[in-house]
Structures are given as C-alpha cells and as structure tokens.
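One structure is given below, encoded as structure tokens.
A single protein chain has been removed from this complex, and every other one stays in its place.
Presenting chain A:
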Amino acid sequence: MSIQRHLNALNDTLAKRSQIRQEYPDLSQHNNHMAKVLTLEMYANLRDKQTPSGFTVDDVIQTGVDNPGHPFIMTVGCVAGDEETYEVFKDLLDPIIEDRHGGYKPTDKHKTDLNPDNLQGGDDLDPNYVLSSRVRTGRSIRGFCLPPHCSRGERRAIEGLSVEALGALDGDLKGKYYALKDMTEEEQQQLIDDHFLFDKPVSPLLLASGMARDWPDGRGIWHNDNKTFLVWVNEEDHLRVISMQKGGNMKEVFTRFCTGLTKIEELFKEKGHEFMWNEHLGYVLTCPSNLGTGLRGGVHVKLPNLSKHEKFGEILKRLRLQKRGTGGVDTAAVGGIFDISNADRLGFSEVELVQMVVDGVKLLVEMEKRLEAGQSINDLMPEQK
C-alpha cells in the first residue's frame, strides 16, 4: 500500500502546486503597486497564511486585481483588513510601502509629533489667495477589524465607541453626531450645504475591497457646533478626523486638529481602547498609502498665473507638495483655484508635514504675486526638500 500512499501524496502535491498557479491572478494588464510586487512565488508563500481574524492574501489584493489601474496613475492595489495584515503579509506590503512612501525601509522608524507649538508660523497665509485651510487624518481602533473586513457587529461597536468618545468633547469641540441612516431630510440638507456629508463610495477601488458593505449601517458624521472639527465614522477608515476653516490660518487649524485628536485618544483610553499605532508604521489605516501620519494638510489657493507656469509641477515636486482640484482627489481645478497639500504621509511627523505645507504655500503665493506683477520667479526656485 505504500505505492498507493506515495501516489496519493503525489497527487495532492501536484494538485496543490498546480492549484497555486491556478489561483494566482492574471496581472498582465495591471499597473498598480500590488501588481508590480506580487510574483507567483510570493503569492504561493502567502496563500496559506491568514491573520487571526481570517483575512487572507486574496482579500488583501482583491481591489488591485479588480482594478487594473491607469498607465499614468499608480494606485496601491491592496488594503488591510486588520492591524495584523501589515505583519502577516509584510513580504507583500513592505515593498509596496517602500515604493509608495519614497523608499521607506522595513527597518525605518516613524516619528509622531502632534504638538502644535512645534509648528513655526502658519498663521499668516495671505487670505486674498488662501481661501481655506484643512488638515485631515484617520484613526483606527485597536482590536477591531478594518472596513474591508469588519462585521456589522464590529462596525456598530466602533460607531458606539466613537460616538461615546466624541460626545464627551467640550468647549469649542462640543458637537453632535448624525447617523447616516437616522438623519432627517433637514439634517441631510444642512450637511450637504456645509459640504460635510459623505456618500456611499462609488469608486470601484473602494467597492471592490468590501468597504461599502451594509451601507449606511454604522456610518455617520460628527461635527462640532462651530463646524470647524469634523469626524467621519466608518467610511474608508474607522475614523477620519478633519479640522478646517476659511482663510489662511493653518496654525489655528492644526492646533485644533492636534488638540482634538489628543482629547479623543484620551477618551478612548479611558474606556480601555487605543488607536492602532506602532513605531515603524505610525498610525495604521486601511490603505497603505495612509500609513504614518495619515495626514493630508492643505489649502485651497488661487494660483492662476503660477499654475500655468512651465515649472509649476517641478516646484511642487521640490516642495514635496501635490495639487488636486477643489473637489478633492481625482478632480480638476476650477478657476485657477487649487487644492495644495503634502505629498508624503509616512516618514515625516505631523508637524514636519504641515510645516512643509505652510512654508511651501507661502512661497507659492509669493511666486504668484511676482507673476501677477510681471516679474520673474527664478530666484525663488526652491531646492529639493
């Protein structure tokens, strides 16, 4: 019978080997970070692994398989289903993180700095040009699965914990929660008018990862009475935290941002919960592109002349800034008004990133004024940061 046993084992081994190849996705048409990195060998090694909550490599890469990408825009193509994803699937995610975050190595340490006093200046961006200032980040509650993977019970628990914590904020942070499924018509209209309301994701990048399941269950918007501090619950991350106001006082925006975040973190800790964070990846979020600070600090700024300058792209690059349209990611600029924000997320602290925005935007506005006056900007060209 040993021949039969051998043949059975052989059958299984061959079937398994062939099965791995049969499971390996066809990435020949793809252009995203996941497709660049995921070889057959790597896939074979990761296929038998799963995080303690059951998230598999197929779950991680589904969005990247379903969305081949664009020749010009390099998407990430992966998501995390829980905090452990970044550990269990580090063979896949580390090179992606390195590629996406400017060479950030698996051994690098990320610095967190939410002390607004460390920000120099930032309170005097010219409001004739800088129409509004905004800083956003995300936070995940440790011990819960992330939006691609969480169950309804988990999502509701996250909502419950968040609403409880936010309900304890006071002073200028005091506010109110609006659950998406319970809001009245009037509340909905007000939130739309305030540009606060978020809707069910339509981007196939998000849908394919399962983040929109059970919509709108467990989702909602919290904002303070002054409408300067806003939290999204259970959209693309557990929490998205936004501080914003009209005009160019980024310092004030950032101060409120840091104060609010720190207070929220304290409130969670009082109840025995903490945010997902480690000294290598900083704050852990659903998309690898948002690791580290998860911070996008930016302004809506009028740059009609500078934006037409041939060196505009190069200037932004050297300042480590990126431009978007005023509708946010993947929109076009309207009337010469651009959304200018930091390009980096990981490897720089919150203070460092907002400093780059503050210093960079100041320079951009100066350049704009020069061009308005018909003068050259060559002497203002920055070095690569």
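Odds and ends about this structure:
Following the convention adopted for this analysis, a residue touches a chain if its C-beta (ideal position, glycine included) is under 8 Å from a C-beta of that chain, and two chains touch if they have at least 3 such contacts; residues count from 1.
The definition used in the following text is that contacts and distances are computed from a predicted model.
A chain of the complex is left out here; the name its UniProt entry carries, from "DExH-box ATP-dependent RNA helicase DExH11 isoform X3", "Creatine kinase U-type, mitochondrial", "Two-component response regulator" or "S1 motif domain-containing protein", is "Creatine kinase U-type, mitochondrial". Touching the missing chain, out of A:N32, A:T51 or A:S243, is residue A:T51. Only one of A:E23, A:D170 or A:D225 touches the chain withheld from this view, namely A:E23. Where chain A meets the chain that is not shown, the touching residues are 6-19, 21-26, 50-56, 58, 62, 65-66, 82-84, 87, 142-145, 151-154, 156-157, 160, 181, 207-208, 212-215, 217, 271-273, 276, 278.
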